[in-house]
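Here the complex is missing a single protein chain, while all its other protein chains stay put.
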Amino acid sequence: MTERYNAAVIGAGYWGPNLARNLRAADDWNLAGICDLDRARAARVAESVGGAPVWTDIDEVLGDPLIDAVAIATPARTHRALVCRALEAGKHVMVEKPLADGREAGETMVALARERGLVLMTDHTYCYTPAVMKIRELIAQGRLGDILYVDSTRINLGLVQSDVDVLWDLAPHDLAILDFVLPGGLPQTTVSALGADPLGTGRACVGFLAMPLPGGGIAHIQVNWLSPTKIRRMVIGGTRSTLVWDDLNPQQRVSVFDRGVDLASHGVEAVRSAQVSYRIGDTWSPALPEREALAGVVAEFAAAIRGRRAPRTDGASGLRVLSVLAAATQSLERHGEPVAVAAPTPVPAAVPALEG
Amino acid sequence: MTERYNAAVIGAGYWGPNLARNLRAADDWNLAGICDLDRARAARVAESVGGAPVWTDIDEVLGDPLIDAVAIATPARTHRALVCRALEAGKHVMVEKPLADGREAGETMVALARERGLVLMTDHTYCYTPAVMKIRELIAQGRLGDILYVDSTRINLGLVQSDVDVLWDLAPHDLAILDFVLPGGLPQTTVSALGADPLGTGRACVGFLAMPLPGGGIAHIQVNWLSPTKIRRMVIGGTRSTLVWDDLNPQQRVSVFDRGVDLASHGVEAVRSAQVSYRIGDTWSPALPEREALAGVVAEFAAAIRGRRAPRTDGASGLRVLSVLAAATQSLERHGEPVAVAAPTPVPAAVPALEG
Amino acid sequence: MTERYNAAVIGAGYWGPNLARNLRAADDWNLAGICDLDRARAARVAESVGGAPVWTDIDEVLGDPLIDAVAIATPARTHRALVCRALEAGKHVMVEKPLADGREAGETMVALARERGLVLMTDHTYCYTPAVMKIRELIAQGRLGDILYVDSTRINLGLVQSDVDVLWDLAPHDLAILDFVLPGGLPQTTVSALGADPLGTGRACVGFLAMPLPGGGIAHIQVNWLSPTKIRRMVIGGTRSTLVWDDLNPQQRVSVFDRGVDLASHGVEAVRSAQVSYRIGDTWSPALPEREALAGVVAEFAAAIRGRRAPRTDGASGLRVLSVLAAATQSLERHGEPVAVAAPTPVPAAVPALEG
Partner (left out) sequence: MTERYNAAVIGAGYWGPNLARNLRAADDWNLAGICDLDRARAARVAESVGGAPVWTDIDEVLGDPLIDAVAIATPARTHRALVCRALEAGKHVMVEKPLADGREAGETMVALARERGLVLMTDHTYCYTPAVMKIRELIAQGRLGDILYVDSTRINLGLVQSDVDVLWDLAPHDLAILDFVLPGGLPQTTVSALGADPLGTGRACVGFLAMPLPGGGIAHIQVNWLSPTKIRRMVIGGTRSTLVWDDLNPQQRVSVFDRGVDLASHGVEAVRSAQVSYRIGDTWSPALPEREALAGVVAEFAAAIRGRRAPRTDGASGLRVLSVLAAATQSLERHGEPVAVAAPTPVPAAVPALEG
């Protein structure tokens, strides 16, 4: 029988109970306990999973040599300090998205994990849903051909956040998904962002973000806290077919449309002279299993520790998302001017690379 | 009994037959005939409406003193010459959208119509659909409150055009509608546009256009020729309620959601401190008559001539749309930098103003 | 070049203009003219197709030796007399559904056509839509397996008819489609029908019709004139997969769900003991061409004449539909008791059979 790792959950707010429940249910994990500054809150989470130890002092958690790993679900501004202390204490770390509240903080965390040879995983939960895993698989198999455009819409009536704008609140989901499914990961070239704050809340409540894709395409993300209708839809158009992921349609979440411009029978000249014909083919919806994504997240965390490898959504992935968000914020301030995504600080060659 | 006006249709291509059919069916009009360089094409249109005179020489049409007006449905690049000749011949003119293929041409046309005291109407057909007329009415009545954002999506598998990009092909619809329904008309401030040509056709096939709205809001338009699914949806978010127009849902085209941020009970301070609550209210869909929009277009054209007034979608409206498109093209070339919309050339005060 | 047949349209009401337009446009046909008791009405139809001869006296039409065929679009109660006179005059006949207003009338017409060796075709237009043709093809290929159930819903806000109830008004569509797509044609066993007339109009406005299918299955048809929402949906469940035809969803009219009870791996015993498992497979939507069904109807009419064969929706097919409707009316009077469908009167063997 495989050894179980011991994990503590740090943070008993919105996401903590889900982490606790999935760690408890997993074959790979023992839930060592819940830590929160507010003891009553931690106790409620512990009770909801049938009882577990409770701490209010993180030093106790990090000082416990039996604890292998921590799952951190605290506000983004606290990530840097908590993650670094945990890594320095020799713990593997999984951290809520976004990885940090700034690019530099993210770089520090990734570098430290690399230096210590520990797993640093970003909890990009969506990447472990059956729909997104199927999308990644279909793209990798070439089913869509080359990617021409991505158009993602994530809108609903949402609470105006006190610390972040709508881009930092919602777009990390889309960026993490793109990082996961696009062949080269999330593009790190330039970003254009526009937003509006029509209620005078002090931060954008409506936002648009665009990035060039390799080969001349474009990825566009639209987020909105003020929409009375809820839409969660991503369209990925390719040269061979186009995929539509409608996350609110449980009966047909992912559809592949075998339609598009017929390049094969026309050639580039035809396209240039606009004599392009269109192919109307069949539509196909793969069956998807019903499965809780977070179960896959904690399984991958354990597998990465066991295999001494980077998890699929590692710290570097979280950092690519952060880098795009940081550039988006600058573009927003410059009214949509494209801003270059900062290149990652080079890592000294001598350090063994666990993070992919 | 009211006198009927005589109208000739110029151009027997895609739109000409619809104009001919509606002029023939209208109480206000006699269809005087069809003019096209290609006689056979003109004859086919004439036959489709039960017979009508046919010309190939526009001078014959313009020289006929019995003809009061012309409806021009030729390619955009021909509009300037044809419209000006018709106005100079003393004919009232209705012209297919876009008004012209450039801002300057549009200004010339509008100035000439004004000078001659003739009606110049842009055929913004969508503005005469029951849905758009209802939207205009609801906004004018204050039902939506102040407009916070507009989000319009117009995508489908469309033919790559030989002469225009996707912004010039599809966005005129959205811009004309905004000009018609927004209290101050189409904003003439700045425009940001992004696009992509992932197939290398020489023009953008995917496009995004954004404009600030008065009061801090934003209008965003997304157009795409490469989408396998067809979407025609406009969302108009206001302080009181939000309207969704889904033109492909004949059973519920227009919905008004009485949901949004509850400002009244909180005040600006609450909003600034992000203590905003949300109101979830009822949804309401007005009944809309089934009516062909183009019948309303030709009726308005006649009414404007009869009433010696500017039509609701006059040349100035077409010019506002052109000005935004021209700025969008510049922004596209500058990778999304906002570009100021050119101010209209001042009109000498002495000229009597028929155009509103 | 193939010879064209000459056809006259009898009846210039709701459907006549469509017949006239399609006959005029077809390569196989010359539109010989339009006949209606109301000359003005006939003239309007003639004008709408660019001009055609007009008659008010059917004897002139039937006496014209150049006319090969007639397409009859008059009320059902007139079909018997008109069709018989046309057949006796040696004309091939296509007649609007339902074939007649009673079973006996239908039998007379079918027998007469057979006797004279002439084509008698029922205009079951739906059978020539790309969707229904695809459904027939998929069932014939075994893609659905054995048919377990059919569930058809055809409801909307419709005018209460003065002469027929909702079953006779709407169910002929469903019955004709079943006759076309089911391997053995429309079952001629028993029918159960229920209805209601909650407004006291003197005829059922809501109706339900059910028939056993070979092998223990059931076909159920629901029709309703009082529904504010419009539904046109047929579900055909089979042992291998289930087909859903949603005629109001132009983007995905026909879907095949590869889901169902997994019999193969369980066997009958498992089923009896209710240890049945379910298979959740992919969904697939075939691309369907955009094509006017009535063009296919008139082409089939010509092909049947030319090939001296029964058309796909022949008089016998119309008669099977009539027989089920007649039994349904009896069942309705008996509050849903199942009523046997009358067997067709045997045809003397000596008569050559053109009708299949």
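For clarity, chains are labelled A, B and C in written order, and residue numbers in each chain start from 1.
Everything below uses one rule, namely that a residue touches a chain if its C-beta (ideal position, glycine included) is under 8 Å from a C-beta of that chain, and two chains touch if they have at least 3 such contacts.
All values reported here derive from a predicted model rather than from experimental measurement.
> May I ask which residue of C:E60, C:D151, C:D247 or C:E292 touches the chain that does not appear here?
In the full complex, the listed residue that touches the missing chain is C:D151.
> When the complex is taken as a whole, what residues of chain A touch the one chain not shown?
47-48, 50, 229-230, 251
> For chain C, which residues reach the chain that was dropped from this view?
These residues of chain C touch the chain that is not shown: 146, 148-149, 151, 155, 157, 159-162, 190, 192, 194-202, 206, 208, 210, 212-213, 215-218, 220, 222, 224, 226-229, 235, 237, 239, 241-242, 244, 257, 259-261, 263, 268, 271-274, 276, 278, 280, 335-338.
> Tell me, which residues in chain B touch the chain that this view leaves out?
252, 258-259, 280-287
The rule we apply is simple: only the chains that are shown with their structure count from here on.
> So what angle, to the nearest 5 degrees, turns chain B so that its CA atoms land on those of chain C?
My answer is 180 degrees for the C-alpha fit.
> Would you mind pulling out the distance in Å between where the CA atoms of chain A average out and where those of chain C do?
54
> From the mean C-alpha coordinate of chain B to that of chain C, what's the distance rounded to whole Å?
Taking the average C-alpha coordinate of chain B and of chain C, the gap between them is 43 Å.
> Spell out, as numbers or ranges, the residues of chain B touching 2 or more other chains.
Expected reply: 229.
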